[in-house]
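Every protein chain of the complex appears in place save one, which is left out.
The block that comes next holds chain A.
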Amino acid sequence: MTPADSLQALGRAADAATPLLKVQDLSKRFALHPERLLPWRFDKRARAWRRQRIHAVNGVDLEIQRGDALCVVGESGCGKSTLARLIMGLLTPSGGEVHYDGQRVDRLKASQWRPYRRRLQMIFQNPYASLNPRLTVRQALEEPIRLHHADWPRARVRDRADALMADVGIDLGWGERFAHEFSGGQRQRIAIARALSVDPEFVIADEPVSALDLSVQAQILNLLMDAQAERRLTYLFITHDLAVVEHFATRVAVMYLGTICELADADSLFTRPRHPYTRALLAASPRLQDGHAPPLRLNGEASMPVEPPDGCVFRARCPHANSRCQRERPLPRALPGGQRVACHAVEEGRI
């Protein structure tokens, strides 16, 4: 029995109620100024020299059930892409755990990761960069199939690639062309076909439509939703575009400076946003219809999460911050509606 087969057997045996993906207290720190001669700073409180670090992801808890489309939304620099890369095993976490289908995967070696690669796939933002320019479309699609199914005869691999191209709407005659001959939307289709080529169950999409034009964006979103319905995929979808989130997500996690401030079902998040940052984000996103409330004005801009901030990460821009928010870091708490919100003001009933 190959490792992949044994894993699938394990997956079937696992309790259906366990989430497909579980992330516990995950954090990732990057060194700030790694090239500097003196990257240390004197920490007055601890009376010691400390290396300055960016807390890109800071204590994230997350669960994704099978069939969910979880959207992670936040502004640039909030750590959403880092979170995706941690889950994919492309980065090693500084702390915390990632469990995929009941198995801990965050400390695996590259060779141990291989059976999971068949089940987890990723789609990147920029299809110009994520496709190998020296492979034809067919080669790009067949490569992962060959890698994971070394025993398949050539004709079977070929048929699979043909079926994929038909599925994502690439003309079969284009198989011998190179990626640079295609437009952005077609390249993204090829990237999606490549991700689907090994029949994954979980797909992480990092801003898959942000680089595309509006009319093409609709085509790709439709394609992703069709793929989900046909193949029973589970998505982790990263984006900064709230209109896309509202359309695509079943659940939404709002991130700010490395922490999740609100996690809720898509419906309740858009009808009753609770966290002040979620509210500001919703109010700020431009809509076509008239007559909505004027945007909530926040003070300043998101800074970089250098060194563990005391208190709430959002307190400097929050209109509801008080002294407790300065001191104490809010922990995510479940509300009666099912949302999980990390905010003292919500917890105390001030807002």
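Note that contacts are C-beta pairs under 8 Å (C-beta built on N, C-alpha and C of every residue); 3 or more make two chains touch, one makes a residue touch a chain; residues count from 1.
Just so it is clear, contacts and distances are computed from a predicted model.
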Task: Out of "ABC-type dipeptide transporter", "Nitrogen regulatory protein P-II", "Heme exporter protein C" or "Amidohydrolase family protein", flag the one the UniProt entry gives for the chain missing from this complex.
output: "ABC-type dipeptide transporter"
Message: Tell me which of A:V244, A:C312 or A:V346 is the one touching the absent chain.
response: A:V244
- line: Across A:S94, A:Q219 or A:S268, the one contacting the chain not displayed is A:Q219
- request: Quickly run down the residues of chain A that touch the omitted chain.
  value: 75-76, 183, 185-186, 213-219, 221-222, 225-226, 240-244, 246-250, 266-267, 280-281, 283-288, 290, 295, 297-298, 301-302
